[in-house]
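What you see is the complex with one protein chain gone and the rest in place.
Think of it as A and B in the order they're written, each chain with its own count starting at 1.
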C-alpha cells in the first residue's frame, strides 16, 4: 500500500537512505540535510538532479525529522539551472525539450510550495537563478557573508520562476524586485538581508558553527507546533503560489522556444555574455 | 432599538462611561484611550478582559472621538494571554475550554479587523503574544525604546494568532516572520521598527510627551477623511483577514487540546521553560 511504502521510506531515511548521483542526504539530530553535491560544477542543477531533489524533498517531508536543511558542497551554494540542460535536444526538437523542462520545473517548485515542515537554507556561498528564486519558500535563510544572490533572467532572454514574480515584489516591493528580476542586479548577502530575502548573515569563518548550533536548538522545539504553524502560514498562500508557478512555467516554456532566448544562451556559451 | 442603544453608548462614552475591572477607558481631546490596567500581572489579559476589550473597542468605534489609543498601565504594555486562563477547566473538560477560548479569541481579533477609525498603540513597555500579533491591525505603533516584542508560540506548543500568520510575512517577508512566529525570536523596539511592525521608537524619558503631542495633533485632522481612508485601506484586506482569523483559531483550538501543548504549558508553570 501507499502507507506501507511511506513507512519504508521513513525507515530508509533514518538509516542509509537511497543513493543519489548529485545529492547527499543525511538525517541526524532530528534534521534531514539535503546537500547539492556537484562542487566541480558549482552545484549547477542537472535534469537528473531536479528529479532527485523532488524525491528527496518528498522523503524528507515524510520522515521523522523536525527540520529540513538544503545546502551546497564546496564554495558555492548553487549556480542554478545547468544551461547544458538546453543542449541535449530530444527527438521532438526544441519544443519538446521546452515542454519537458517546463513540467520538471513546475513539479520542482511545487515540491517547495507543498513542503510540510520548516525548511532552512544554509547558504554556504553564491547562489544563482532558481536557487535564489525559491528562497522565499524557505522558513529560514542563513547566509555566509561570502554569498551573493543573482537572477540574470533578462540577460539570458528568460523570465522569472520559482514564484519570484510574486514573492519578490511581496517581500521587497516592486522596484527592488525589478532590479533583480528584470535588470540582473547581483546582491550581496547583506543587501539581500536588508531586503528580507535572507534571514541573517554570518561571518564566513564561523558560519557553519554558528548556523548549525542554531538549527540544532530549533530542532528540539515541539515538532507538531512547528510543522502546523508553518502549514498555517503557507495555507494562506498555497493556492496563489501554485497559480503563480503555473503562469511562470507557461511563460518560460514560450521563452525557451524564442529566438531571443536562443541567441542569449548561445552568446553565453560563446563567452559573449558575461553574467 | 439597536440604534437607540448605540446613541446611549455614545452619550456614556463622552461622559463617565461604563466601569471595567481590567481596563480604564477615557475620552479627551477627541481621543478615546483604552488602558490595560492590571500592572501587577504585567497587564496579562484574562478571559474577562478579552470580553471587556471587545466591548470597549465597540464603544470607541461608535463614539465621537477621532482616534482610539490602546496602552498599558505601569512598566509593561501587555504580557499577552494570561496562561492561568487555561487552568480553570469547566465541566466539559479541556475540549469545552478550548472551544470557548477559541470563540473568544476569534471575536477579540475580529474587533480589531472591523475597527472603523485609526487605532494607535502607545507601547509603553514590553509586549508578548497576542498583544504583538495584532499590531499590524493598528494604524500607528509608537514604542518606547524599552519595549521588546515576543511571540513564543512554538515554545508553548501553540501556533500564531491575531492574523499574524498572514500579516507578519506580508510586512517583513516570510523568513523574518518565521524567526518570530516559529522560532521565538524576541525583537527590540528598534528591530521591530526596521521590520515595519513598529512605526517609530522614542527614548523612554520623553516617550509619553512626544507621543501624546503627536497624537493630539493628528486628532485635529478632518475626522471623516481619516476614518474613510482607514476603512478604504482595510477594505482591500478585510475578507482575507477574517478568513485568516478563522483558520488560525481553528488550528489553535486543536493545539490547545494536544498533549504537546499541555506538556509545554505545564513546563512553563513548573518553571522548566524560560521564555
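Convention: a contact is a pair of C-beta atoms (placed from the backbone, for glycine too) under 8 Å apart; a residue touches a chain by one contact, two chains touch by 3 or more.
These numbers come from a predicted model, not from an experiment.
Residue B:230 is the one among B:41, B:186 or B:230 that touches the chain missing from this view.
The omitted chain makes contact with just one of the residues A:24, A:85, A:107 or A:178: A:178. Of the residues in chain B, those that touch the hidden partner chain are 118, 135-141, 167, 170-172, 195-199, 218, 221-226, 228-230, 232-233, 235-237. With the whole complex as reference, residues 153-160, 165-166, 169-170, 172-179, 181-184, 240, 244, 247-248, 251, 254-255, 258, 260-261, 264 of chain A touch the missing chain.
We take it that only the chains that are shown with their structure count from here on.
Chain A and chain B have Cα centroids separated by 37 Å.
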